[in-house]
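Missing here: one protein chain of the complex. Every other protein chain is in place.
Coming up: chain A.
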Amino acid sequence: MQRTHDEDYDYLYKIVLVGEAGVGKTHLLSRYIKGTLPKNPTSTIGVEFATRTVPLESGGIVKAQIWDTAGQERYRAITCAHYRRAVGALLVYDVTNEKTFASVKRWMEELRENAEPDIVILLVGNKVDLCDRNPDSRKITKEQGARFAMENGLLFEETSAITIVRVKEAFEGLLQAIYNVKSQAGNTRSGRMSQTNHLATQLATNPKAQEKKCCGN
């Protein structure tokens, strides 16, 4: 089918935002996409969707399809259903809340099980602004976050959606990293591809992934 209504881009990457409820996923997304905080923030039910087209440092234009998910335990099975064909994830925790960090491992495992096998995961410690205001509020040090990331092959950032710390860097660093992985794997072609083409290459690299059972359901 002809797609004339979408802007031009070279790669289409599906990215999911995951992590416990309340860590700031929706705020980070709004900050990145709209440049502002959500006007009237409500809790995310099911999935919320946004796109942004970004030029990569290495050249080429990527369209990011970002899926913001609900964090409550109860919604996990549903959330997993949205991981399919994701090539990247921001796995967010709250640096002032130990519980949100403790559950990072489980989110990571669920991502690895249900998304693309070579999914690039960026671990994000959010709400650093709170620690600037009151150092005692920090429960997870930067080192702890970085160590977990290193041991598990994740990328790492600390951010604030409120005071705008490394939000753009987080999203775009992830997109670049996905590109790097894909190009190493020989999955991308040089030059601009037709959009239908990269839909086929990026979204449907692994048709088996579709049949995978999600989170034991």
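In this text, a residue touches a chain if its C-beta (ideal position, glycine included) is under 8 Å from a C-beta of that chain, and two chains touch if they have at least 3 such contacts; residues count from 1.
Following the convention adopted for this analysis, contacts and distances are computed from a predicted model.
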Protein that the absent chain corresponds to, by UniProt name, given "Mediator of RNA polymerase II transcription subunit 27 isoform X1", "tRNA (Guanine-N(7)-)-methyltransferase non-catalytic subunit trm82", "Ubiquitin-like modifier-activating enzyme 5" or "Rab-GAP TBC domain-containing protein": "Rab-GAP TBC domain-containing protein"
Of A:A81, A:A146, A:I162 or A:A177, the residue in touch with the unshown chain: A:A81
Where the unshown chain meets chain A, residue by residue: 1, 3, 5-6, 21-22, 40-43, 45-51, 63, 65, 70, 72-75, 77-78, 81-82, 203, 217
